[in-house]
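Let me give you the structure first, and then I'll get to my questions.
Coming up: chain A.
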Amino acid sequence: MTDPARRTLLLGVAAVAVLAATGVPAGAADPIRLGASLSVTGRFSDAAKYLQEGYQLWADEVNQRGGIGGQPVQVITYDDESKPDSGRILAERLIDRDGVTVLLGPYSSPITDAIATAAERAQVPVIGTIASDSSIWERRKLRWTFQAFPTSDYDHEGFLRLLGEKGKAIKKVAIVYEEAPFSIRAKDWALAKAKEMGLTVEAYGYNPGAQDFRSIVERIVAFGAEAVAMGGYYQPSVALTRQMIERGYNPQAYFFIQAADGVTREALGQQTEGILGRSAWEPTLETPAARAFADAYRAKFGRLPSYHSATAYAAGQVAEAAMKAKGTDRAAIRDYIATTAIPTVMGTFKVNAKGQQEGYHYIATQWQGDTARIVGEGSANAVIWPKPAWK
Partner candidate 1 sequence: MALVEARAIEKRFSGVVAVKDVDLLVAEGELLGLFGPNGAGKTTMFNIIAGAVRPTAGAVRFRGVDITAVPAFRRARMGIGRTFQVVRPFRGLTVMENLMAAVPSAAARDGRPADLAALLRGVGLEKRANDPAAALTLGMLKRLEVARALALSPQLLLLDEPLAGLSDRECADMLQFVATVRRSITIVMVEHNVHLALPICDRAVVMDAGSIIAEGTPGEIRKNPAVIRAYLGEDAA
Partner candidate 2 sequence: MSLTLFFQLLANGLVVGGLLGIVALGLALIFGVMRVVNFAHGEFITLGAYATYLLVTQLGASPLFGIPLALALGGAIGWLIQAGVIARVTERPELDMLMTTYALSVVGLGAFAAGFGGDFRSYSAGPSGSLDLAGVVVGWRSLTVLLTCLVMGAATLLLVQRARVGLGLRALAQNRDAAASCGINVIASERLAFSAAVALAAAAGALVSLIGTTTPTVGHGWVLDGFVVVMLGGLGSVAGALVAAFGIGFVQSFASYLLDDSWARIIIYLLLYAAILVRPHGLLGRQEHA
């Protein structure tokens, strides 16, 4: 069996075990239940594991501290196979059969949206973890659902700020986006911002699932862009990068949103040097809360946490603060989350009247040697500028 296969199987077994087991001390009082629909299998399966670990670490720590109001907490999770329809059924199961007080987020915006439909009807608060697409709070009024992830609108914020500081000579910027809501919103924000900065910008859309970016590379070359920002999913970003390398096209600055992920090294090898990215959270973040979380996580799971785990842990912290203040009254918890600024490992959680995240922003990163370092605002690390040519 391959490694990923074994991992998936173990994860599956773990998911079942969690049903009964997450951090509940034997003989303790009835636990407060929280629930999450996770994509243990399917498209998003890799991320689910990190979310699960974040939730687990949070629950264990709370229970070690004696629970909330004397009650232990328990996070129940099921596998939604990366499908919104399954997520909706599981939300019903969690609300109805397991009687959860709060729903913690799944992976991806469409599944969060599906769960929101069930939760809004049943009036159960949802703390949406990995849902960067803030349009789901705009298409309709969501009273019970909150965004606990930086909104994708600001995907290009750090990149454009660096461009303003370092790239005085750069006049033409190309933005590549996916025909998906989160990416379109990010593109719109960046277009407006870049124009405001006096830059000439062109944006190129591609079809989700595209693998061939050669024609887009030709358009970028023909436009004569000096800087390129890619705002799509991870896989197309890698494909675009490779095809830029093949074409021998060297922008002075190159950014793609998920570049900070360690997999980038595996996919692009030595070519990563100088590539900019953005991250919701990094274990190298120099805040006490981040350091404490990273240490605890490493002690438990033997490696550094990803931003998924940090987001999950932060969602737990939000729920914890609300339940400490309001007990298990769902309506009171909802009002508390909607109106209170809550400190978490991600920064200060704060939502606007629509439920969109305003407190967290992204941090800028850059590949320097073997690691993606935090650069730009609030970081002492120097930026490599311009980006070295492809090797």
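The rule we apply is simple: contacts are C-beta pairs under 8 Å (C-beta built on N, C-alpha and C of every residue); 3 or more make two chains touch, one makes a residue touch a chain; residues count from 1.
Regarding candidate selection, all candidates are chains of the complex that A comes from, given by their letters.
The structure presented is a predicted model; accordingly, all values stated were derived computationally and were not measured.
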| item | value |
| --- | --- |
| Complex partner of chain A (touching, any copy) among 1 or 2 | 2 |
| In the complex, chain A residues that touch candidate 2 | 1-2, 4-5, 7-8, 39, 41-47, 82, 179, 204-207, 209-212, 214-216, 218-219, 222, 234-235, 238-239, 242-243, 245-248, 263, 266-271, 391 |
